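All protein chains of the complex are present and in place, except for one that has been dropped.
Letters A, B and C mark the chains in the order given here, with residues in each chain numbered from 1 onward.
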Amino acid sequence: MTTLLSLVVLLPLIGAATALVFRPRPVQRTLSFVTLGTSLVAATSVLVDAWSNDAMHVVRMGGWPGSFAITFVADRLASVMVVIALTVTLLVLVYSVGQKSAGERSAFYHPVYMVMSAGISQAFLAGDLFNLFVAFEILLMASYVLLTLEGSDAQIRAGTTYVVLNVIESMVLVTAVGLIFAATGTVSMAELPARLAALPDGTRIGLQLLLLVAFGIKAAVFPLFFWLPDSYPTAPSSVSAVFAGLLTKVGVYCLIRTQTLLFPGELNDLIVVVGALTMALGVLGAISHTDMKRILSFHIVSQIGYMVFGLGIGGTAAIAATIFYLIHHIPVKTSLFLVEGIIERDSGSSSFDAVSGLARRSPAFAAMFLVPALSLAGLPPLSGFLAKFAIVRAGVDSEQWVAVAVALAVSLLTLVSMTKIWVGAFWGDVEPAASVGVGILRRHALMSMATALVVVLSLAIAVGAGPLYDFANKAAEQILDVAGYVTAVKS
Amino acid sequence: MSFSLLILTGVLFAAGSYLLMERSLTRIALGVGVLGNGVNVLIVAAGSSPAEAPIIGRVGELTDPLPQALVLTAIVIGFALLSFVLALAWRNWTITENDEVEDDVEDRLITRRDSSSAKSTDERHREDVSP
Amino acid sequence: MTSPEHPKDVSNSGGARNPSDIVRSAIFDELVDRWLSKVAVLVAIYVTFRGHNAPGGGFAGGLIVGGVFVLQYLTGREPHVRFRTILHPTRLLGFGLLLALGTTVTPLFVGATPLESHIWKLDVPLIGEVKIVSSMFFDLGVFFVVVAVVLMILLSLGTRQSTVFGDEDIA
Partner (left out) sequence: MALLVAVLGLFLVGVATAVGLRRRPLVGAFAGLAVFLAGVAATVVEGVGVDEAPTATVKWLSALGLDLHFSLDGFGVLMSLIVLVLGFAVLTYAIAYFEHDETFARFVGVFLAFAGSMTGVVIASDLFTMFVFWELTSICSFLLIGLNDKSESARQAAVRALLTTGAGGLCLLGAVALLQVDVGTTRFTDLVALQPTGTLVDAAIVLILLGAFTKSAQFPFHFWLPGAMAAPTPVSAYLHSATMVKAGIVLLARTSPAFGESAFWQWWVVIAGCVTMLIGGWRALRQNDAKLLLAHSTVSQLGLLTVLVGIGSPLALYAGVAHLLAHAVFKVGLFLGVGVVDHELETREVSRLAEARTRLPLVTASLVVATLSMAGIIPFFGFVTKEKALVALLEADLGNVATIALVGVVAGSVLSVAYSARLLRALVRRPLKVAAEHHTSRVGAILLARPVVEAAGFSLAFGLFASFVGKVLVAPALSLDADAKGKLVLWPGIDDALLISAVVIIVGSFIGWRAPLTATRTGGTRGERTFDRIYDSTLGFAKRITAATQTGSLPMYVAVTAVVATAAMLSGLLLDGFPSAASFVDDSPMTVLVALLVAVFAVATVVVPLRFTAALLLGGVGYGIAVLFVMRGAPDLALTQLLVETLTIVIFLLALRVMPRRFAPASQWVPKWARAAVAAAIGVVVPCFALLVRESREAPSVAADYLTRSVDEAGGANVVNVILVDFRGFDTMGEITVLAIAALGVVNLVRVAERQRRAKSAGSAK
């Protein structure tokens, strides 16, 4: 298991390095698929083990004791995140090959993409705060390059916003980690809980807030999300799909870790307020725009708000709901961006003022949009509904009435913006320019196939919600058991 | 803790963040550089006490090597970030002949669309009423 | 950019038409290319390998070699010309990463954890016992990566001609 777990991160790195040495595109593509695919297999076997044997796998780099080695810790939450992240990256890879964008043709696309995947996995597995920072830098640097791969005017403009804000995030994070070391003498996440708890209140809360700010920028919470809707829309859809689906979730994941492992149960009320404001402002932004990518980008923010809300409620049920939300949201958001990418590729615009009649052209394609869109709005029987319900119920349980009301209202506004897209782009006359002869799906077969698979993944989450939720529940119990984590890593 | 390093940290953080709040990309890049240095000094100053270099065999009390190792990594990552930001500034210049970061167009348009959509609402009702 | 068939034609400073330029270029050729670069590479290797026991290491070593390239560049040469024949910078980058990764991964094959180091003690005639630590290979990888990165940045941002390095690998 140690080997498999290490390979999840190392294989994509090896693939990337090899792809730099051997640069013909078929070789690079093969390398991408093989390494990410193998990583996925490795991660899945770790997950299966975590699921069935209640095992928590720990890799201690260099064979040093867990108290000071850099560790990879695959508890239930981390392993399920890695698996779902790799699945999505792999499917988006298929999509990007089909997209034939200028980006994918670059000799750098595949190496950078693989490195990003490795960074994401590493961030999920990191058992060391400074190593987490390094993982963040890996995935961020890769994302900078991917975002500016085509180097167009708009990309540079948006890329600047993205890069500058994330550089600031890096600075805040490394400052926080440095100061945590200064206060405790360690950066190992297994050592930190006890040492942090011994600190005076002000110091501890200051450090916690600093970490929350750092991860909050990445997760795009109020009032640190402004960069996101300005920058994601300019990336090629395949790239923004991964960004939307995964990168912000890394931030949320880290917020969960911080909140459960390092500073259990502190400042929960603040987090609930932040969550409610994030939900509300995100969705208000979404309904003000007419560009699909922007709408979807604002929805990332608003959906993050739900997860932050769930995190703020605290307790096993709420954390389980948050984890479920986190898992379900990745394929939903990704597929929406992928669908948007097909529309953009097909008609050259992402504004629904310029696109119409898609449902007449291809009902199957319309269904591919409708399913994740309604899931995002939280309508049954889709996964988004279950996730939202779990959060709302946890909120009712802890009597967070205002936030629950906000959550429900935001859900309605989400529906508003989804109907705006649907009515604008999918209904109405088919544009005369659009070629009616060949269906959308057949024209973009590979992209559509990848998108359909992501949609199926989200449907599978809805169908298998029972076992998955049980898993989330167990994962929540596990991450709330700080002592268990510490023992497992240090032993 | 060393008083002079502490004050220096403050100056570097202030100067760096002031530069980051500029519109000029060159200045932002400078800000990344200054702030990065500030962070490094902060970690070393707050994380360890001044003592002998941590090389086994040297006489005297050895200082804490870990902050140094962390800062070493941070220096390199900071360098990587700075190079990329500079390349971005360079590219921005080659496109726009301008060093400044413009405001986002779509965001600016929202305010204008606001008034135009209010008009369209009225129109819709007029359509509704007329047969 | 210089085509591989004419490796001597290395000057980019607008052609050395001016006699004083020729003299200067000859001096720099002599100084920088012949001596400084060789000395620097030796120093760099020394710094890289002594890093385990004294200040230094792969990173510093790589930067020293990078500094030589910078000097070459500042004196009007495109430093890749000599290096290209050995390794393209992107390949060098990949190679360096692979070396470091190889050191990381190899222990897995013998059932250990990644990056677990191994110490070999060799008896070399004349020198005596030499201790080789597997992590030295890791440092060597770092060295190559840094060299490659410096080269890549110089050759891209620093280019003065219409042909940009790396363009050829666009399929």
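Please note the rule applied: a contact is a pair of C-beta atoms (placed from the backbone, for glycine too) under 8 Å apart; a residue touches a chain by one contact, two chains touch by 3 or more.
It should be emphasised that the depicted structure is a prediction, and the values quoted were computed from it without experimental measurement.
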| said: Under the definition given at the start, what are the shown partners of the omitted chain? | reply: A, B, C
| remark: Considering the complete complex, of A:Gly37, A:Pro264, A:Gly315 or A:Gly428, the missing chain is touched by A:Gly428
| Options A:Val392, A:Ile440 or A:Val455, residue touching the unrepresented chain | A:Val392
| In chain A, positions touching the absent partner | 13, 16, 20, 61-62, 64-65, 67-70, 106, 108, 111-112, 115, 118-119, 122, 130-131, 134-135, 137-138, 141-142, 144-145, 148-151, 160-161, 164-165, 168-169, 172, 175, 179, 182-188, 191, 195, 198-207, 209-210, 212-213, 217, 223-224, 226-227, 229-230, 281, 283-285, 287-289, 359-360, 363-364, 367, 374, 379-381, 385-386, 389-390, 392-393, 396-397, 404, 408, 411-413, 415-416, 419, 423, 427-429, 465-466, 469-470, 473
| task | Since one chain isn't shown, list which residues of chain B touch it in the complete complex. | result | 1-24, 26-27, 29-30, 33-34, 37-38, 40-42, 44-46, 48-57, 62-66, 68-73, 75-77, 79-84, 86-91, 93-95, 98-101, 103-108, 110-111, 113-114, 117-118, 121, 124-125, 128-131
| said: On chain C, where is the contact patch with the chain that was removed from view? | reply: 51-60, 63-64, 66-67, 70, 73-74, 90, 93, 96-97, 100-101, 104, 114-115, 117, 119, 131, 133, 135-136, 138-139, 141-142, 145-146, 148-150, 152-159, 162, 164-167, 170
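Convention: only the chains that are shown with their structure count from here on.
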| query | If each chain is a dot and touching chains are joined, what shape do you get: line, ring, star, complete or other? | reply | complete
| Selected pair, greater C-beta contact count between A-B and A-C | A-B
| In whole angstrom, how far does the Cα centroid of chain A sit from the Cα centroid of chain C? | 38
| Just curious, how far off is chain B from chain A if you go by their C-alpha centres, in Å? | 23
| query | Quick one: in the complex, what on chain C touches chain B? | reply | 53-55, 59, 153, 156-157
| query | What residues on chain C touch chain A, complex-wise? | reply | 90-91, 93-95, 97-98, 101, 104-105, 107-108, 112-117, 166, 169-171
| task | Under the touch definition given earlier, write down the residues of chain A that touch chain C in their complex. | result | 2-3, 6-7, 10, 13-14, 16-21, 23-25, 59-63, 105-107, 111
